[in-house]
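Please read the structure below before turning to the comments.
One chain of protein is taken out of this complex; the other chains stay put.
Letters A and B mark the chains as written, and numbering starts fresh at 1 in each.
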Amino acid sequence: MKEGFRQSMAWLHTWSGLIVGWLLLAIFLTGAASYYRSEITGWMHPEIPSGAPVSQSQALKQAMDWLHDRAPVANSWLIDLPTERLPVTQVMWQAAGERRYNSELLNPASQQPVAPRKTFGGDFFYGFHFQLSLPPIIGRWIVGVASMLMFIAIISGVITHRRIFKDFFTFRPGKGQRSWLDAHNTLSVLALPFHVLITYTGLVTLMFMYVPWGIDLVYGNDRGAYFRDLRDFTPPAAPATEKADLAPYARLIEQARQQWGEGHIARVAIGSPGATNARIELIRDTQDQVSSLPQRLVLNGVSGELIETSDATGPAKAFYGVLYGLHLAHFAEPLLRLLLFISGLGGTIMIATGLQLWVVKRKGNATGGLYRRIEGLNVAVILGLPLAMAGFFWGNRLVPGGLPGREIVEVQVFFAVWLMTILHAQVRSIRKVWREQALLCALAFAGVPLLDLITGPDAVNGLNLFCVLFAGAFAFVLWRLCRSPSGRRSTRATRQIESRS
Amino acid sequence: MVKPIATAASGRYRLAVFSRVMAALVGGYTLTALVTACLALSLSLSRVESALTATLPAFLVLCMAVIWVFAARSAWRAWYGLMIPCLILGGCYLWLSGGGA
Partner (left out) sequence: MIVLTWAALLYAALTSLCLSLNRHHREVFNGRITRLNQRSLRWLGFIGIAASLACCLWLAPNGRSWVLWFCALAGLGYGLNFALAYVPRLIPAAGKLALGLALMAGVGCFLARA
């Protein structure tokens, strides 16, 4: 550490990356999967019809009528209108005197509730991404520390990389340690803006938990006031005793259309429905803005008159909204979403190559010992985690639809598969471990669209296509693994063969 | 004055590494907390603006503190480099929270 700035940064880069490498790989992979959270949820609820979305006005009418029948006396109603990515209406209501919300999914085309199987869907990967399926405080702190170390690894990595531009396109496969380093460098450098931003904005999303003094000193104990200020939100008063009819749905649609144009309502929040002081909030979708803070209209619940709009935004709030929005990428249309997903996968492979590089460098020709254990854990995260994710999809279709608590069973399947890969990776010979887990991954992902064909609706689905591509990718990995006779490290013979071909 | 270079496995080296890690953790986090606190108290913007402006740069501060700790020429320098700003900011914080309120 006295050897100079670059070397000390190289030391920092290696250790900060290594300590949390496995964790970061899991966070990155589930994060990349979360870009397709809605699509995964749609796939895992095969009862939800796919197809042309109905108009917002029809969906809103249906939802309000349904709630009027089923929950006429409630503190509040929430209606999430169907989107192209998830074509189902979600209604939630908070019964008088209760704190929790009941929810139901409505099929906007058939006017019936959907009654889908209980599953977490894409929300499982999303929650794992920032909470690791642990209790909130513990999970988010662990992820936060890992993310901070990732940020330090990125910055120190940039400082230490001597020929950063010359190495942009350098990738020499089949040369053992050199190849791992090339892959690690090129994957990180080409997507550097993505990695820096995704890590920093990730930290920003939970910043008040990690660095609470800003909010505590300014707001004291009243964090609720902060959230109200952030969202320009005045809480509704308790329901009045006098009854009055809610404004008709057409009026709400018209108000939204005047302010925002056609079809931009994401959520309708109705406070005190059926009372004289009912209040309706229309919340806009955020697809065409980078900031995650949505625009809102507040209407008088009985007359449908516009009371206020959310206009005022200070620079810090706007900046925060943009940073938050950049992490969630809710504005990403299909092409951009695919590119972001590819960048996320690139980051995942970058971490994988870093982990493998560290082990390969130190393992030498030894077949046992500490480095064998570590390489086993590497495989269990690099190949075992994707296998567990495929297992999650398998569980969704194989676990009976009516089984109570089935959503927990699906999660248990995920962890069980992962645990088995961890054990498998420690027990078998390391070369067999790599090949067998790659084979299993290829088979598991190939099986997902087949399962969908057998058990699901007759719909062409993006997720199925992705699974086919992943199966192909793992098959390619398996092929490369089988070609090199000594497993992960290429010998002089293979290098000679490859240089001649 | 040049200190003798410790070899990789020696106890002295491990102690130096441990010392720097502690400096980064404890000292870096303290520095970040103080920067945030002083910003929060000294900014006279609206409440939400102050809270956000004070907290958004926090991770940059922490990152720079950690880089300083590991780039410093000795573990002692690493500590001094953090303790001095901490003391200054600590003083500012006391002054702001005591006098300003």
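We take it that a contact is a pair of C-beta atoms (placed from the backbone, for glycine too) under 8 Å apart; a residue touches a chain by one contact, two chains touch by 3 or more.
Fair warning: this is a prediction, and the values are worked out from it, not measured in the lab.
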**OP:** Indicate each shown chain that the hidden chain touches within the full complex.
**Re:** A
Subject >> Residue of A:V54, A:I142, A:L190 or A:L230 in touch with the missing chain, whole complex considered >> reply: A:L190
**OP:** From the listed residues A:I19, A:V290 or A:C482, report the one that touches the chain absent from this view.
**Re:** A:V290
Original post:
Which residue among A:L206, A:A244 or A:L340 touches the omitted chain?
Top reply: A:L340
Original post:
Please identify, in ascending order, the residues of subunit A that touch the omitted chain?
Top reply: 166, 168-173, 186-187, 190-191, 193-194, 288-290, 322, 326, 329, 331-332, 335-336, 339-340, 342-343, 346
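Basically, only the chains that are shown with their structure count from here on.
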Original post:
Any idea which subunit B residues touch subunit A in the complex?
Top reply: 3, 5, 16-17, 20, 32-33, 36-37, 39-41, 45-56, 58-59, 62-63, 66-67, 70-71, 73-74, 97
Original post:
Which subunit A residues qualify as touching subunit B in the complex?
Top reply: 1-2, 5, 8-9, 11-12, 148, 151-152, 155-156, 159, 200, 203-204, 207-208, 210-211, 213-215, 217-219, 225-226, 229-230, 314-317, 319-320, 323
